[in-house]
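Excluded from the complex is one protein chain; the other protein chains are retained at their positions.
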Amino acid sequence: MKLTASSIRDEIIKGNIDIEDYILKKLELIRKNDKKINAFISIDSEEFLRERARNIKMEINSGKKPMLAGIAISIKDVISTSFLPTTAGSKILEGYVPPFNATVVEKILKEGGIIIGKTNLDEFAMGSTTEFSAYGPTRNPWDLERVAGGSSGGSAASLSYGAADLSLGSDTGGSARLPASYTCTFGLKPTYGLVSRYGLIPYANSLEQISPMARSVEDLALLLKVIKGYDEKDATSIPRVKENNYERFKVCVIEDLVRDSDRPIKSSLYNLLHKLELEGIETEYREKLDYINYALPVYYTIAFAEASSNLARYDGKLYGRMGNGETYKKASIDTRRSNLGLEVRKRILMGVLTLSEGFKNEYYIAATKGRRLIRDEILKVTKDCILVSPVSPILPPRIGEKIGDPLKLYAMDVYTVIANLAGIPALALPSSFYNGLPIGIQFMGKPFSEGSLIRLGLIIEKITGISGVIASG
Amino acid sequence: MADNCRNSKLIKILADLSRLEFSNEERNRICEDLSKIQEFLKEVSKLSSLSVKPLYNVWDGYLEPREFAKTEEVSIEELAGLERIAGDKVKIKWRGG
Partner (left out) sequence: MVELEYKIGLEIHTQLTEAGTKLFCGCDSNYRKYKPNTNVCPVCLGLPGALPVPRKRPIILALAVAETFNCKIPESMVFTRKHYFYPDLLKNYQITQYEKGGGMPVCLGGMLKYYDPDLDLWKKVKLRRMNIEEDPGKTEYSEGNILASEFAYVDYNRSGVPLLEVVTEPEIPTPRDARKAVEYLLLTMEYIGAMNPRLEGSFRVDANISVEGGERIEVKNIGSTLDLERALRYEIFRQRKIIEGKGIVERETRHWDPVRGITKSLRSKESEEEYLYFPDPDIPMISTEPLLKEIREKSIITPEKIMEKISRIGINRKMAWSLVTIKACAETFLEAVSIGADPIISSRILAIDYKGHLRKSGMSLYKRENWPDPVALKKISDLIRNKAYTYDEIKYNIIPKLVSDPKMIHITLPEKASPEKLITEVMNEERKAIRDFYQGKKEALDYLVGKVLKKAYGKAMDPKKVRNLLEEFLYKNSNIY
């Protein structure tokens, strides 16, 4: 049996797997491994999970067939749960238990999913390696000296060592796809507006989407089916979505989106493309993406601006950690200084810069103009072909390697931010290994073409043979 | 520790606006970073003179406001904790602001 959520779920429904046993095995796995990997910030209590397992068993016995029946699911700690604290990887929300569930969490619970814990992330999802978490970095199960990627590193790692069989991450500039590609797992950033953001603690509202993460394409599709859909609690959620798939597959690769990656990554990509062509899938090679050089600065300008606004509320008034000070101003400054990490504070400063009167036109407004240009170009390209590129230009770096230089860190996102800027869906999946390290490739389609991406993903899974893989050692 | 950051003034203004504070040590650490980041972001300023409409909502979408009313109730004591509540009201350090 493949170690995919879909097959486990089928076996559970058939009665071949006992949910309680299955969940206890997960807890055992976490107990043995999570100290060194640090994928989880919080785990639900054994008692609570057992009861949940029993309840779902009862449901199944009464003839129901919930879509996620009993599957162990981990949730990035930036998504609100009322039964576990939601820290956003920050000290400032330590102990904060939301009085509500995110819409996607409600949907998962309704379909019988068992949420075993909240996973580690870069603080407030700001980072590409999960090294900026206030709860310690998450290590890559494939090589404990290396990062698991970020900001959804914990989610990816939890899948990778088998602690969870499905996971929810979030993707603002690649935060679900990057860790997926570093841990030989799968991540899908949906079309903007397809999945409700209600309950997602925001970093950059106009760029991010909650993303299903898993160990196979089929699993991604399963989880996406459960969590997607119009939500009246999210004004950016799209009502009346019409799927918009490709009639026939054509894959485009643009040199500008490959050129600066390391050699192993390039080889992996071209090898895979070659195999795709052998399968009969048309591949087109192009040179330029006109606005590629603007993608990163446009992305970060907008992201920092929105972040500085979204994080203004954390001053200890109503929830989370409280600082000390004689006056309101001093107390709020102390709260933020003592409980927000340096990286987060840096980004807030930059965000404030881009929005302030003297600089707004040349930074924020200019970036939003750039965004339109980039979006329009990408929409044009993906109109008739699926865009392929590496997920990361480099192999998973060692812990500490990238966080010294901000520009080096940001450069890790060069291929992934495009999908967020353009709002289009992007699927990241493993393509090969190099020296024992996973390499991931991403496919980006036109808006609402998730169906096509999944079908293409299934074909690629067959080609690579990599699916349902758990990290060894 | 001496303040050898040439961006100090700008950092102070931005920090004030966002209720942040940095120790001298922190400021020295991030000083160069902030210059680098500012330079890097400045690339976008080349686009500011274009007569392109800024894109705020990625689909240029419209929202249809609706009549639905339901929202979740929240218990303020549970949320804020008893140390923040005084006689039903939320107590916040003030002293003139």
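Letters are used for the chains, namely A and B, taken in the order the chains are written, and counting of residues starts over at 1 for each.
By our rule, contacts are C-beta pairs under 8 Å (C-beta built on N, C-alpha and C of every residue); 3 or more make two chains touch, one makes a residue touch a chain.
Fair warning: this is a prediction, and the values are worked out from it, not measured in the lab.
Screening A:I12, A:I37, A:A53 or A:L93 against the full complex identifies A:L93 as the residue touching the chain left out.
Between the chain not shown and the residues A:Y161, A:Y328, A:Y415 or A:F448, the one that touches is A:Y328. Residue in contact with the omitted chain (choice from A:L24, A:A235 or A:L437): A:A235. The chain omitted from view is touched by exactly one of A:S7, A:S42, A:N55 or A:N205, namely A:N205. The omitted chain makes contact with chain B at the following residues, 17, 19, 54, 56-57, 59, 61-74, 76, 79, 86-96. On the side of chain A, the interface with the absent chain consists of residues 79-80, 86, 88, 93, 96, 98-100, 102, 197-202, 204-206, 232-236, 305-306, 308-309, 312-313, 315, 317-319, 328-329, 332, 352, 355-357, 360, 364-365, using the contact rule stated above.
Rule of thumb we're sticking to: only the chains that are shown with their structure count from here on.
Chain A and chain B have Cα centroids separated by 23 Å. Only residues 99-100, 192-193, 206, 232, 235-236, 238-239, 293-294, 296-298, 300-301, 304, 308, 312, 315, 317-319, 322, 325-329, 331-334, 336-337, 340, 342, 345-346, 348-350, 352-354, 356, 361-363, 365-373, 375, 405-407, 410, 421-423, 447 of chain A touch chain B when the two sit together in their complex.
Of all residues in chain B, only 10-11, 14-15, 17-22, 26, 29-30, 33-34, 36-38, 40-48, 50, 52-59, 61, 63-64, 66, 68, 72, 74-75, 78-80, 84, 90, 92-97 touch chain A in the complex they form.
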